[in-house]
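Read through the structure below, which is laid out as structure tokens, and then see the notes.
Of the protein chains in this complex, all but one are displayed in their positions.
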Amino acid sequence: MLLLIIFVLTSIAYVVGRSRAATLRKNGEQLHSLPRYYGYLTAIYTAVPALLLLAIWSASEPTFLKQSTVKTLPAEVQSLPQGQLDLVLNDIKNIATGGITQTADDPLREASAKHYNDRKNTSQLLKSIVVLVASILGALYGLRKIGIHTRARVFVERAMMTVLIACSCIAIFTTVGIVLSVLFESLRFFNKVPFTEFAFGLHWSPQTSIRADQVGSSGSFGAVPIFAGTLLISAIAMLVAVPFGLMSAIYLAEYASSNVRAWAKPLLEILAGIPTVVYGFFAALTVAPLVRDIFEGVGFEDVASESALAAGLVMGIMIIPFVSSLSDDVITAVPQAMRDGSLGLGATKSETIKRVVIPAALPGIVGAILLAVSRAIGETMIVVMAAGLAANLTINPLEAVTTVTVQIVTLLTGDQAFDSPKTLVAFALGLMLFITTLILNVIALVVVRKYREQYE
Amino acid sequence: MNAQEKLNTTEVVRGSLKRRYAREKRFRLFGLAAITASLTFLAVLLITITVRGLPAFKQTFIQLEVTLDSKTLGVGENPDINELRKANYNGAIKKSLTALFPDVKKRKDKKALYKLVSKGGQYDLQKRVMADPSLIGETLKVWLPVGDDTNSYIQGNIDSSLPEKKRRFKDNQIQWVDQLTEDKQIQRRFNSTFFERGDSREPEMAGIKGSLFGSMLTLMVTLLLSFPVAVATAIYLEEFAPKNRWTDIIEVNINNLAAVPSIVFGLLGLAIFINFFSLPRSAPIVGGLVLSLMTLPTIIISARAALKSVPPSIRDAALGVGASKLQVVFHHVLPLAMPGILTGTIIGMAQALGETAPLLMIGMVAFIVDVPTSLTDPATVLPVQIYQWADLPEKGFVEKTSAAIMVLLAFLIVMNAVAVYLRRKFERKW
Amino acid sequence: MNEEVNPLPSLEQDQTSEQTIEEIVASLGDTVGQPRVEDPKMSVSNVDVFYGDKQAIFGVDLDIANNEVVSMIGPSGCGKSTLLRCLNRMNDTIPICRVSGELTLDGEDIYSKDTDPVLLRARVGMVFQKPNPFPKSIYENVAYGPRLHGLNRNKADLDDIVVNSLKKAGIYNEVKNRLDESGTSLSGGQQQRLCIARTIACSPEVILMDEPCSALDPIATAKIEELIDELRENYAIAIVTHSMQQAARVSQRTAYFHLGKLVEVGDTDTIFTNPRHELTENYITGRFG
Partner (left out) sequence: MSKIGLTIAGMLFCTTVAAQSTRDQISIVGSSTVYPFATVVAERFGQTTQYKTPKIESTGSGGGMKLFCNGIGVQHPDITNSSRSIKKGEFESCKANGVTDIIEVLIGFDGITLANSVDSEQLEMSRKDIFLALAKRVPDPNGGDELIDNPYEDWADVNPDLPEIKIEVIGPPPTSGTRDAFVELAMEGGCKAIESIAAIEKTDKDSFKEICHTVREDGAFIEAGENDNLIVQKLEANPDALGIFGFSFLEQNSDLVQPSYIDGFEPTFESISDGTYPVSRPLYFYVKKAHIGVIPGIAEYLLEFTSEGSWGEEGYLADKGMIPLDEETRLSSAESIANFETMTLE
């Protein structure tokens, strides 16, 4: 509501500011900018301080309300610890807003709730007044500023630039946030478990004591089997995705008629758009039993129902469109002159593709594959649903392995006690995951960029 | 070069042609096979899920004559709303079942008989009575949903030729159901429950409305936060940013963020929004915040591509007539790039809609029955609902899961189709 | 796609009147001069070329003989590049392009079903407007064709072919110490000569050149022209050029095209000193084009 009023006021300020400037201009004043900019200027003065006030008020209002309400409560309640006080307040607020409560008949609480409501109403009223006054004052100030000396356009544009720059900083903030959120916890983990054990230990068994007297209650945090498992599944995925993706891209870019291309490309992209949880469901319920039946039919024994193969296959299929669309881009970026040169020498189309187009596009394709690898490593839902939890150190794709992402999910939602190293190791794994993908991504991006420059 | 040599060349080339053409054909076939295989897989996936999920859109109902006398219900005269809520509707249903099959005497058999009707049936009755308390004392003919096993029997998923030990639906139950079917007291209808209710532990009562609303609220937050910020960032980087180290860092950052595993964003959300700012767990607002950080790079990258595709000549033209740089961008470049930006946004949103992993970290894996109405209400989202259902022991949830997947895919395909359409429609060659 | 394969050449470029191209072409009359020679290596008879609905070449007749350079000149979009690309069926790569009429190599129809485009292109090499070496080493660039076709029996053979081709292309001395360097590291003129060497390495019988010097500076151009003159000893050469001076310098016969029609053809000297068609005269005197 208040926001709406501010919006209306801002619009009015804009119109008034503009017309005022227009009048001045008509009267022969040499204004620096177009009237419209004076309108914007006034609008900014109207809205920004008011909104700022509103935000600050709204943010601090609960605290004031709380303190004021707490004062109405009996002393023994007031001296309760913070958490309990919050609960009481929650109850009071529930009463006040007419929500479902259990203590509605408690007169003391009722009184507090009334007090709370009164204060809240007063506060809202005051807030409205203050904000409106601020916005009107702002508007007046803005209107006064209209004149020859004000370079409205510069001001407005500078304000806009500030907003734009602020927005583009969010990406940096996100990265910083990620690093901070995983780094501290990881450091705490490495204080308890030496990094060398984490990085080179061959035994992963993070079940530190479900009960205190449990064996191996110290847990062992050798991350090698997890990373090996991740690599195994990713490798299987890439074995599926690279040939299929690349060949699809080649076919679409070089052979397919434009009609086929127009249909096949969006269809392939659907494959990329299917949520990973759907793939996970499909992998667990359809592909994994199929893989097991097939291999046991052929005479393999001990095919895990959650074989790395099943998860890897499905993940590979998920990544096909990723590889194909990136490769398609780089293949079509190879200049036609290259193809002409080769065809003109009497090469067949496939020879041209194999010997000229692909080598020329290779850096770009490698970049695409690296990005795909990083995606495979970070993929979560498919492996959570279809891969195992057993940290086997194996290269047999028919066995169950576990991955970094699976471990993060199970460690943070698992059944074991949630103390010390175990939660922390999830963050350490997250950090490793972030660093690994970061390195892959940066290499891939540099490679791709270099490649693009080559033909631009 | 003499004639002999030339002849040689021709001969040599001609001799190898057959082999080379075979290779050419093979290569081409590989390509075709690759793309066909990918598309076949897509088809297999969609068909499997449709075949599994389609039955879930139908629900079996059983017609019962239920007497709502106050004694069975255990309510007094003029019961208040709480009494009505707690009344023993199940008892009434059980009574009417026993009335239908008076021969059933043994306790075990009775239990089997009661299993024909869904546990949710009582809530249907409850709703009706609460809406109209005067029904108490009346005898009603009502259609109630059947239990999970009965439903799968009627769907033909239980093979009655198997020995009794090997199926969950026993001989006497089959006999009862067959008799009811003959009496036309069993009907298959469109499963409106699936779209009208929140989660439930009884597969026949479970619906996706709660998670659908959760998804919408979450997406709304995502869209409102990520779209303006992404467009602003793209404009700054593409049109204004000086080429220096700082902007280079931002750029590498964005490209990298686009490829950071989504679960890492979940860890970020857990550490920052929940632990540091103590925002509520399982809330759409937190989900939206995390997802918007995740989709931001996607939208930025496509928005930049769209801005870049606007030819410099247009900027020069506008600058030439004395527009400021900002005016050029907002009056000319941005409108021209808008279809491209929208396409990218839709694709980013589709990605966010299907995302599960980061939400697992911030408490959205929860059993939530009530449909969320505000941004801080506990909520779950469609993909997480799918994940949860996939893990439940009740057989009926397999088809429910597939049905929920169908709904999710329908949304995603529509979104992608719109994106493709937009892209085609506004594709411009400058 | 770059210029020379532009499927829709702007035929209407210099047309202000409302006449259709067909009408204008009809008004140009028959080809002036003698398109036929004795014992032609390649022969073009009554060839029409269409890009989709648009006709780009109208009933052209032309022969190319051994040991001569035929140059094709004319304003932009007159179809000379299109005709050149028909001679080794490079136009096959453009789906909407359709060719009718008869083109022969040693009397065999090159558009017949029995003719194989791969073999044809091995026999009729092509050099493009922009130098387009592959992003491989110089050696690999030249060895590419022989390897494809299996022309060498062993590594020594291949070395021979590479060195010979580079020598014939007059670039060997400049690159003999850096055969492992990338072909793209050379200067523009060197690249173009490398491309010529690459073509020669397949031991073709005819070499087609599509404005081979248009991207080069005068010094590099001079070198290439010198080279063309030397190559004439062994090959039949057809060259498309924008530069009339170049045509005059390197070719024995010249064909002038206008709007897809072969307007005049004859000895280079005659064409440049004594053009018989009005359009030819306008063009070579620089009044138009």
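Going by the order they are written in, the chains are A, B and C; count residues from 1 in each one.
By definition in this document, a residue touches a chain if its C-beta (ideal position, glycine included) is under 8 Å from a C-beta of that chain, and two chains touch if they have at least 3 such contacts.
Here the structure is a predicted model, which is why all the values come from computation and not from measurement.
*Asks:* Report, in label order, the displayed chains that the undisplayed chain touches.
*Replies:* Within the full complex, the chain not displayed touches A, B.
*Asks:* Quick one: say which of A:28, A:81, A:107 or A:299 touches the chain that got left out.
*Replies:* A:81
*Asks:* Thinking of the whole complex, not just what is shown, which of A:70, A:137 or A:169 touches the missing chain?
*Replies:* A:169
*Asks:* Looking beyond the chains shown, say which of B:29, B:99 or B:369 touches the absent one.
*Replies:* Checking the options B:29, B:99 or B:369, the one contacting the hidden chain is B:369.
*Asks:* Please pick, from A:15, A:56 or A:125, the residue that touches the omitted chain in the full complex.
*Replies:* Once the missing chain is taken into account, the touching residue is A:56.
*Asks:* In the complete complex, which positions of chain B touch the hidden chain?
*Replies:* 81-82, 85-86, 119, 123, 126, 162, 165-168, 198, 200-201, 273, 277-283, 285, 363, 365-370, 375-376, 378, 388, 391-395
*Asks:* Counting contacts across the full complex, list the positions on chain A that touch the omitted chain.
*Replies:* With respect to the unshown chain, the touching residues of chain A are 55-56, 58-59, 62-63, 81-84, 86-88, 90-91, 93-94, 97, 99-103, 162, 165-166, 169-170, 173, 205-207, 209-215, 284, 288-289, 292-293, 296, 302, 304-306, 385, 387-392, 400, 402, 410-419, 422-423.
Here is the rule we go by: only the chains that are shown with their structure count from here on.
*Asks:* Weigh A-B against B-C on C-beta contact pairs and write down the one with more.
*Replies:* Contact tally favours A-B.
*Asks:* With centres defined as the mean C-alpha position, give me the chain A-chain C separation in Å.
*Replies:* 56
*Asks:* Can you give the whole-Å distance between the Cα centres of chain A and chain B?
*Replies:* 19
*Asks:* Compute the distance, rounded to whole Å, between the mean C-alpha positions of chain B and chain C.
*Replies:* Chain centroid spacing, chain B to chain C, equals 60 Å.
*Asks:* By residue number and range, which residues of chain B touch two or more other chains?
*Replies:* Residue numbers touching two or more other chains: 13, 20-21.
*Asks:* Any chance you could list the residues of chain C touching two or more other chains?
*Replies:* Touching at least two other chains: 118-119, 122-123, 149, 202.
*Asks:* Residue numbers of chain B touching chain A in their complex, please.
*Replies:* Contacts found on chain B: 13, 20-21, 23-24, 26-28, 30-35, 37-39, 41-42, 45, 48-49, 228-230, 232-233, 235-237, 240-241, 249-250, 252-257, 259-265, 267-268, 270-272, 293, 296-297, 300, 324-326, 347, 350-351, 353-357, 360-361, 365, 383-384, 386-387, 390, 398, 401-402, 405, 408-409, 412-413, 415-417, 420.
*Asks:* Can you list the chain A residues touching chain C in their complex?
*Replies:* Touch residues, chain A against chain C: 257, 335-348, 351, 355-356, 359-360, 454.
*Asks:* Taking the touch rule as given, give the residues of chain B at its contact with chain C in the complex, in rising order.
*Replies:* Going by the criterion above, the answer is residues 1, 5-6, 9-10, 12-14, 16-17, 20-21.
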